[in-house]
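Read through the structure below, which is laid out as structure tokens, and then see the notes.
Left out: one protein chain. Kept in place: all the others.
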Amino acid sequence: MAQVRPKAEGQILDVRNLRIEAVTETGQRVTLIDDISFTLNAGEVLGLIGESGAGKSTIGLSTLAYARTGCQITGGQIMLHGSDLRGLSVRGRQSLRGVKVAYIAQSAAAAFNPAHTIFDQVAEVALKHGLMNRAQVRMDAIRLFRELDLPNPDVFGKRYPHQVSGGQLQRAMAAMAMIAKPDLLVFDEPTTALDVTTQVEVLASFKKLIREHRTAALYITHDLAVVAQIADRIMVLRGGKMVEQGTATQILQQPGMDYTRMLVAERVAAEQSRFVEDHAAGDRPVLEVKNVVAAYRGTVNVIDDVSIDVRRGDTLAIVGESGSGKSTLARVIVGLLPRRQGDVLFDAASLKPRLQDRSKEQLRRIQMIYQMPDVALNPRQTLLDIIGRPVQFYFGKRRAEVRVRVEELLQQIDLPPDYIKRRPHELSGGQKQRVCIARALAAEPDIIICDEITSALDPLVADEILRLLRRIQDDTGVAFLFITHDLGTVRRIANKVAVMLKGKMVANGPTEQVFSPPFHPYTELLLSSVPEMRPDWLDEVLSRRRKAG
Amino acid sequence: MRVGGIRITLTAIIGTLIILACVGGAILAPWVAPHDPNLPMGGRWDPPSPEHWLGLDQIGRDMFSRILYGGRISIGLAMLATILAFVVGVVTGLAAAIFGGWIDMLFSRVADVVLSIPNLMWALIILSGFGTGATIIVLTIGSLYSVYVFRVARSVAMNVVVLEYVEAARLRGEGLMWVILREILPNALPPLAAEFGLRFCFAFLFVAALSFLGLGVQPPDADWGSMVKESALAIPAGIAAPLYPAAAIALLTIGVNMVVDWLLSMYSRPQGENA
Partner (left out) sequence: MLKLLGQRLVLGILTLILVSALIFAVTEWLPGDIATNILGQQATPENVAAIRAELGLDRPPYERYVEWLRGAVDGDFGTSLANKRPVADVIGPRLWNTLFLAAYAALIAVPLSVFLGILAAIYRNSIYDRLVNISTLAAISMPEFFIGYILILFLAVQFRWFPAIATFKPEQTFTQHLYATFLPMLTLVLVVIAHMMRMTRTSVLTVMASPYIEMALLKGLSKARIVVRHALPNAMAPIINVIALNLAYLIVGVVVVEAVFTYNGLGRLMVDAVSKRDVPVVQACGLIFAVVFIGLNLIADVLSILSNPRLRHPR
């Protein structure tokens, strides 16, 4: 094993009063990062926590003396081993990046070049900077692949990025970052794009790597439970400013600031809130799906023999990982994808497989809300047009009446009445999703299908949306079919849950019952993979799994 | 500079002025042309003078008046061809995007075959079968370019059709016309407008090329392309005047391109930041 440089001890990074600005299209200057200071010692992991737009990635990249196009570091110092990175020449930056500080991106699938093998890309930094010869790099790479639990470490590197799975590629990126034995690793949401069951394994590999090499790291994430597993200290950011900074236990258990308290409380609620009682108000189902089979093209069934029923006032959550067929089920119910077999009953009457063959009344009574409010709202229409159209279309109201009704609905979703003339681009993400809810409510439906409607939103915003939905349900008795991959959301909103795996339904029943022992093995795997805020959660899960074999 | 929330650039202003000058001159030719375009009134290639701003042509006719009148034909034919291309192309393109299936298959395959050889080749082949003349040129260019418009309209509409607000309208039970007119077209309009400008440029150059090759407008009518052809022999003798009509072609094309660039930049830029 070639030791390139002696491992650094003591303080490695000292960021003082960092300020980063961006210039917008119209030439205005916007401050992205405002007066951020922190230090990092050898072997220490600092978690950067915050919602989207908090400036986490921008800070992370600045430690590589890098700012994205349009951004500029305009103030403060970034001292690595006592010298300021801001003064570096082009050459100086090149010999810093990858060698002293290395970066691990959110999506390995995008960060690996499709034209070269994994080994060539892993080895590139060490070879290009003349740190080792090819044989040494090969040995080191194989050792790293092994440490990261990659399959067949001896030959793994010969493959091309598209030939391995997402979780494996994410770990290969860690190998690429570690090859030159950097003093500092920057992890930028490295597990966010993965399914929960994969996330556990990748997280474990990262933790092992950092621990064994005693490398200092910045770990950027929006997930408090993930950062709890890996960070010694945590810094909370909001809108480019620091909210607070402290040890992991301190921040997670005794947060000092209101904002941090809200973030922690939201997370605690997702973990520990009591299950929604199975109140099943209605006696007969509003919607019944019976043994439905569906496929897009060809012979592979995306949904295979799925049955559910939803009563008035019910919230049924459909959970599963990507590719489980949960969104396809929604498309089958609304008739966008005609079913091949089975039946969908609405109010005890069979619905036609195709949307076009259903009556206007049937269409009115089933409404849908989407994941991305940005593309679910026509950018050229005002809220009056968007929310008013169902009122006019289904109930034939006149203009003045439509307006009154839209104002009513805006009030219901907590938006001021003068928003009626606004267009979607003048709203925030959470507000747009509220408008989508109002549009669904305007049809006065019996059931609303919510397809991952909170997953594109920040936790606090998502929490408000969930509250709004519960309030609406209490007021109107509308049923929700809630499609999600997030078990914390399920716990807080659903009285019933159906678990899907590869197109099949593996568990179905009241949430409390499905989520309590005895579990279906897959449900147990899913539940145990959801990170918890206890710092020892990851180690527990791993040791438990090792025991179970 | 901003007018009514829309950013106006210098390029856009200059482009618009050029277009207005060219189109205005062509439309108003009978009123603004200083002389009869077909009447010889001096020597061959007399140089520009206060009386004849651009001099005289190879048989002593006023060049400036001839350019004004020629523009009527050049711009008119290109405009008609572009409109034809748009009517056919947008209708088939929207149909292919919305209905998909065999309609899309059929139209797309036909487009592939037409686009598999350069359209000047098609034009030459068609003209050899059907003869030359203004009508056949408009029909030829219009139908060849409808294939390009089809592709653009189809892909623009496809991009809009998959968006969830269109799906939401379908789920609501809206009729086809409502979905097209209210949800798809308003969002497909800016790229289609840019395509119209671009298509006009190409049609305009196409008409000019055919006329220059002697396959376009036949004498005594003259458009800008055929004017160059008729007098091109003087160029190797060192006379630049035959190139004035060619310069007019370039000028109008540049003007339209400037406006198209501006339209495209508006389309790619988001309309505003989040509130």
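A few comments on the model shown:
Residue numbering begins at 1 within each chain, and the chains themselves are lettered A and B in the order written.
Here, a residue touches a chain if its C-beta (ideal position, glycine included) is under 8 Å from a C-beta of that chain, and two chains touch if they have at least 3 such contacts.
All of these numbers come straight from a predicted model, not from anything done at the bench.
Only one of A:L48, A:L64 or A:V289 touches the absent chain when the whole complex is considered: A:L64. Touching the chain that is not shown, out of B:A78, B:I184, B:C201 or B:A222: B:C201 (per the contact rule at the top).
Interface with the hidden chain, as seen from subunit A, comprises residues 61, 64, 66, 68, 93-99, 102-103, 105, 107, 110-116, 124-125, 128-129, 160, 162-163, 176.
Even with one chain removed from view, subunit B keeps its contact list with that chain: residues 112-113, 116-122, 124-132, 201, 205, 208-209, 212-215, 225, 228, 232, 235-238, 240, 242-243, 246-247, 249-250, 253-254, 257-258, 261.
Quick note on the criterion: only the chains that are shown with their structure count from here on.
Rounded to a whole number, the gap between the C-alpha centres of subunit A and subunit B is 48 angstrom. Chain contact summary for the complex, subunit B toward subunit A: residues 163-165, 167-168, 170-174, 182-183, 186-187, 269-275.
Contact residues of subunit A toward subunit B in the complex are 24-25, 334, 336, 355, 358, 360, 363-364, 367-368, 370, 372, 375-381, 389-390, 393-394, 422, 425-429, 439, 443.
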